[in-house]
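Note that this is a trimmed complex: some chains were dropped, and none of the rest were shifted.
We just call them A and B in the order they show up, numbering each chain from 1.
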């Protein structure tokens, strides 16, 4: 079974900034992304919990985006520019996929 | 009734007691929590209930010229309170310009649950307020955000990459504003008869669900207090208590020329005195991402909201009675 190497971007970002991030990914013409909830966490700004919150100001989400290595750098730079002034974590890792032409 | 009677009656009402229960549980580090989905739903429900009630009142009483006056006064307050708050914060505390602007936005806008609690207090003492106060509440939600953004831009030109237009769109289409305004018009269009079949949900359950919502607010406020030490100093706490009093006093003065009832006056003071905790924090994360959220959330939710709920409301009612009684 042939596999292809891709990059997996994982961005933990504040809920209110999620729309903006997705707009940037769309503008970079990535083939897609998935958003996973984050229910609590801790960082330089201290710990937080989603439970009971009525404002989404403090919540975070995790955006996962599989991109082709040829485009990874471009996407990363655009994403980095957006997340840089914000509470956010951006990691990149290597994954393999079967349907290489999809990404 | 004297202020003391009002304050005591307020403190011993289930609504406030459940809030205190939540604060206590959070401070004791209980794992009690209300699922986020339920909390968000209750917030939405309160908006719908308040909006419908206001709309039905307007349908019954018709529009009066006072409406326009009250709306304009509300707009002005929402725009101007942030200027005042910003000046006070910069003079009295060590907050950076950005943080001060973000905090200021919260005090210009309003808190719907404080409004709900005010309506509950009026209900308990047998008073009502003008239905259109809901419209006043709705128009006061957004301008403060714009006002604060302009302040921040002037102080720190690169503070925000969001354009005013984007932000205006974002803020005026905020879910809670839309729900409040939408329900207001639905109540107005459908009128008392049309709304009657839904009143078991939106009227009869109002106080009970408010209790549960306040339990949740207590938990969130209590958890926020745990980190207050790190982010708030005494001057900021003082600001969180004095600012509502000052804003409320301004509103009280303005109300003198407005022909509002006692209940309406109290609601108007409460709107000015309350600080937003849903719409504005989210808008600030978008518009001023470098302002520290722990500061404005802790101030609004951990200091000003509990103060308003416990002592503020009876005080504002006593003031309204004095002015219009």
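Methods note: contacts are C-beta pairs under 8 Å (C-beta built on N, C-alpha and C of every residue); 3 or more make two chains touch, one makes a residue touch a chain.
Here the structure is a predicted model, which means the values were calculated and not measured.
Taking the file as a whole, write the stoichiometry using the chain labels present.
Although only one copy per kind is displayed, the whole complex is A x3, B x3.
By our rule, only the chains that are shown with their structure count from here on.
Approximately how many whole Å separate the CA-defined centres of chain A and chain B?
Distance between chain centres, rounded to whole Å: 34 Å.
Which residues of chain B touch chain A once you look at their complex with the stated criterion?
33-36, 39-40, 42-43, 216-217, 219-220, 223, 227, 230, 277-279, 281-286, 289-290, 292-294, 297
Please output the residues of chain A touching chain B within their complex, sorted ascending.
14-17, 20, 45-46, 49-59, 85-87
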